[in-house]
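Could you have a look at this structure, given as structure tokens, before my questions?
One protein chain omitted, others in place.
Moving on, here comes subunit A:
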Amino acid sequence: MIQMTAEAAEATRTEPVVQMSGVSVSFPGVKALQSVGLTLRAGEVHALMGENGAGKSTLIKALTGVYSIDEGTIIVGGEPRTFHSPAESQAAGISTVYQEVNLCTNLTVAENMLLGREPRSFGRIDTRAMNRRAGETLTRLGLDIDPKSQLGTHPIAIQQLVAIARAVDIDAELLILDEPTSSLDADEVAKLFEVMRTLRAEGVAIVFVSHFLEQVFAISDRMTVLRNGQFVGEYLTAETTQLQLVQAMIGRELETLDKIEQAAEEHTVKTQGAPLLEVLDLGRKGSVESVDLQVFEGEVIGIAGLLGSGRTELARLLFGADTPDRGDMRMRSKGTKLRTPRQAIDHKIAFSSENRRSEGVIADLSIADNMVLAMQASRGWLRPIPARTKDRLVKKYIEALDIRPTDPNALMRNLSGGNQQKVLLARWLITEPELLILDEPTRGIDIGAKAQIQQLVADLAKDGMSVVFISAELEEVLRLSDRLVVMRDRRKIDERANEDVTVSDVLEIIAGEVRNDA
């Protein structure tokens, strides 16, 4: 409440670009937003925080005219407005960049930036003027990208920045960034933040939605927290701690995380005898160079590294998702070659991909079918899983993993990210694997589900399952793993027991190599 008065003083100083108050949106059977407010000021980065399903996307869509609001007012530039389509809100200076880049990869950077607003002369598109104008905008944002290059030739991170440059070119007064960093590595995030700071200095109001707390604290000036479609509060970032923010977002699950950490510390693994999995000189041209690795029974191996370090590529080789072109692999001391996922599954290896939507979820099938898919595939189509066994397994995992909704016939597409991830984990646990490879199992899901999944990994390892755990969040890797493998530039650069290793130690290992090379 003290903050509110401080804000009142502040508010008189800067006129809000957008003020939403008492906004309610409902869908059949659900109240998605109940009387929520959001105030956005020029020259400020405003973080919109909340778990999955808290109403962040709904609020953004209500503002940009994708959804119509049932109650409440939206004031833009001092005037009450109601937008009926994203095009209307864009005309009013509100630009949105979504998590997935919605651009045309077969067009050039400049064409993408000026799509629909191409400069013309004599009725024809003036390519030269277009490239010049795109180049100017890119330079203004400090981006060294050739406007004439084809968009598809750039990595996702650059495409994301082009999407932002496009939004900026529209002369947006308000820029909404919906999870722009979820596929970027640290350097790319730094680049994005530079662009955001440039825009902030120019007086643009920015809404930043992200699951990464560190990033939110690094870039935002102010935060609005939502929970279950309700407004929890608005906070000044400088006066708020991470703990306060997390408590505002969820309230309770923090204790669980502490418990997992304790359990992982108490958990000990015998690394004598024959390892469950051993690879020597494993590699594939263009993805991973010669990796040696041993995984023992009941051990959690954490793989740390930046995006593009080869951590995902290594996981794919271990599962046969990509075929290795060099090296040996031994499972339970028996030499083996994995050329297809199917062979890996026969060797009791399971792999949950980082791309949940494109490589995991079968959106139009039910929870039950999604869960039994891997088991059914390895039994072959002629031996369907008996209905009773299927019901029992599905019911068991819906309960054990606390999956919502609990209806096994619900379509996978209607589940939240966290629940989809749990169904995919169940898909693999049903096959009773000896080695479980998890690539970014907690990406893009809310803190509650995150804690549950981490707890699950700790429990599985205690019961003797070996786990390879990959995550961009180093805290998470360190919390869970017994042994730590660090990768960089497609090579394994370090391996050590996870005893008293801190996040900054890991960062130094990664960065230390950079200095040696330079």
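As a working rule, a residue touches a chain if its C-beta (ideal position, glycine included) is under 8 Å from a C-beta of that chain, and two chains touch if they have at least 3 such contacts; residues count from 1.
By our rule, contacts and distances are computed from a predicted model.
Asker: Looking at UniProt, which of "ABC transporter permease", "Bifunctional protein PyrR", "PQQ-dependent catabolism-associated beta-propeller protein" or "3-methylmercaptopropionyl-CoA dehydrogenase" names the chain we cannot see?
Answerer: Its record in UniProt gives the absent chain the protein name "ABC transporter permease".
Asker: Tell me which of A:His84, A:Arg117 or A:Arg379 is the one touching the absent chain.
Answerer: For the chain that is not drawn, the touching residue is A:Arg379.
Asker: Please pick, from A:Leu103, A:Val288 or A:Ala321, the residue that touches the omitted chain in the full complex.
Answerer: A:Ala321
Asker: What is the set of subunit A residues that contact the non-displayed chain in the whole complex?
Answerer: Subunit A touches the chain not shown through residues 26, 28, 70-71, 319, 321, 340-342, 345, 351, 353, 358-365, 369, 373-374, 376-385, 427.
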